[in-house]
Structure formats: C-alpha cells, structure tokens
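All protein chains but one are shown in place.
Right after this comes chain A.
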Amino acid sequence: MTQTPSSPPEPTLKRTPLHAAHLRAGARMVPFGGWDMPVQYAGLKAEHDAVRTSAGVFDVSHMGEFRVTGPGALAFLQGVTTNDVSKLRPGRAHYNWLPGEAGGLIDDIYIYMVAEGEYLLVVNAGNIDKDWAHLERHAAGHDVTLSNESEKWALLAVQGPKTAELLQPFSDTDLAAKKKNAYFAARLFGFDVMLARTGYTGEDGFEVFVDASEAETLWDKLLAIGITPAGLGARDTLRLEAGFPLYGHEFSDTIHPLSSSYSWVVKDKEHLGRAHITAAPPQRLIGLKLERVPVREGYPVYADGGVQVGTITSGSSSPTLGHPIAMALIDAAHAGADTFEVEVRGKRHPAVRVGLPFYRGA
C-alpha cells in the first residue's frame, strides 16, 4: 500500500492552541491547508458515530475570525455578500457567500451579528489571507474597521444530539431554549465564552468561541464529561452525509455557486458579482449512491451511453448509511438523469442519483 509518511511535519505548518491536547489524545496529525491538524484519534467511524448518536468535539480553531465594526458595517457587508445581512439581529447568525467579481466564490462564510454596527465573520482556514485582502480592498470608502481576530479565538465545534444535555450542567444559560443560529455570551465550565447553535455535521450542536489561552483547559473538560474528540476525517464524512458543500470541492473561484442547491443564499439586492452569479449555472451539483465501490474526488462521471458529463467533487463510504455516496458536478443538460456511471481505476460502475442530503439528523 501507499508508504506512510514517517518524517515529522513541516516546521512551517501552523498549530492551533489545541495542538498539544491532540497529541495527548492520540491524534494522527496531517497537514491541512497549512495547518497541522488531527485527522482522527481512536478511529474515523467511531468518531463519526459518536457525533450521530451522542456528541463529539472538533477543533476548528484553524478557521478565521474577522470583526467588522463601524457605522458602515451593514452597507459594506451587504455589498460583498449575497445573503441579506439586514435581516440579522444582534445575537443571530447566518450562512452567507463572498462572491468574486467574475462569478465563483471567494469563500462561503458564517456571519454573526454581535450588536448594531458589529459583526463577526467566520471564514475557511485555507482562505483567511485571500478573504482578508478581498475584504480590505472592498472596504475602501466605507466607514468600517476590519480586525483579524483569527489568532485570538480558539473555536471548538461540539456536535451531536446529546450536546445540549451534556453541556447544560456546566453552563448558566438554558441551552435547550436557544434556537438554531443563536449567538450569545455564556459561562461554560467557568469560562466566559461565546456560543453559537451552529455546525457543519447535520446534527444539533454548539460552536464555542473561547480565548485561545483557555482552549486547552476547556477541551480537557469537554473530554472529561464524555464528549468524543473527533478529527477532520469524521468532519468530512459527516458533512458529506449532510450534503453540505465544502470550499475547494463543491465551491471555488471557478465553480458557479448556483450549481449547488443553495440559491436561497442569493437575495434580491445589489452585491459584488451579481450579474454573473444570477446567470444560469452551466453545471448542477447532484448526489450519487453506489453499491459497493467508493468513489473519490476527480473521478469522471458518465451518462447517456458513455459521454462524460461530470466529475465527482467529494466521495466516501458513508459510515451511517453503509454504502458509498458522492457529490458530483454534472453538465446542466444531463443533470436530470437518474442513472450514471463512475469510472474507478479504468472500470465503470453504476451510480444512482439520490436527493441531498444523503442523511438528515433527527
């Protein structure tokens, strides 16, 4: 099989405040977007199952946090995103897109409204520098201050159906009463944190913004109450089952963002790249189910007697469903077909179109 890398990680890889905690928990570390990150601890499937049935915690401190403040914050954000930021209220968050001038996405992000004229943006780890440059460029002429707080915050995603129940004894806030996309200050294990009822696994859960200096102690407390440490491997299979697109796979600078079924993120307002983004997408993102052979990103997809009509963007064996699943970008003219073939190592295997998400949490 493939050689296992035995050399130590490159010294240039960045480390989150939880790096030592990951090693203590027995994590296998891998380079990911310039960071040395845990891919799994005890095992991907066990971690995946823990999130589906109980609760797991992911270190997502590598993601970036930008604060946008000032009287011009709303007008600025309205112009650089597709969703309607004016609909947010203090203590509420929503999913949003940063469109490029010419079509694709600079990034897909989450925006948390802290107060009038104050917003926190959470951006993908690999896009921090690009997003920052893009936002700074477009902030000219707006009465706003941008601050990059990516170093200040550690971000822990506690996800799974039992999350609220497990955390409740250690918080002074009624967690069960908080709605999806709520964003609020709370005490957790004695720490002052910001909590958001958001996540990326298809399960209920909370994302915990904690000062980087306190992250390791908080992490240890979460593990001590039976929350399973979960790595990037499980994070990816969970988000794939939930049908969530991932930047760099289903979204990019060059993929038309409306290829995904997320057209609701584009609201009727003026914003950057609007003319391009509202044009009909040349491809559609679909879900595929296979019998046995797992298919991976980049594998060609065929239809209609052998014409290549698309490419797999993400694929894996689904731990919850027990069969391979994949997302694929298919030429719009063929995207309505029900059956496809995917080429795996020179041989074509039948695939059936299924609706997204592949799995829906309770």
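In the analysis below, a contact is a pair of C-beta atoms (placed from the backbone, for glycine too) under 8 Å apart; a residue touches a chain by one contact, two chains touch by 3 or more; residues count from 1.
Heads up, the rule we're going with is that contacts and distances are computed from a predicted model.
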Name under which UniProt lists the unshown chain, selected from "EF-P lysine aminoacylase GenX", "Gluconolactonase", "Glycine cleavage system H protein" or "EfeO-type cupredoxin-like domain-containing protein": "Glycine cleavage system H protein"
Touch with the omitted chain, as defined above, among A:G56, A:G79, A:G233 or A:G287: A:G233
Interface with the unshown chain - residue positions in chain A: 1-4, 6, 28, 40, 43-45, 233, 236-237, 292-294, 296, 316-317, 319, 324, 345
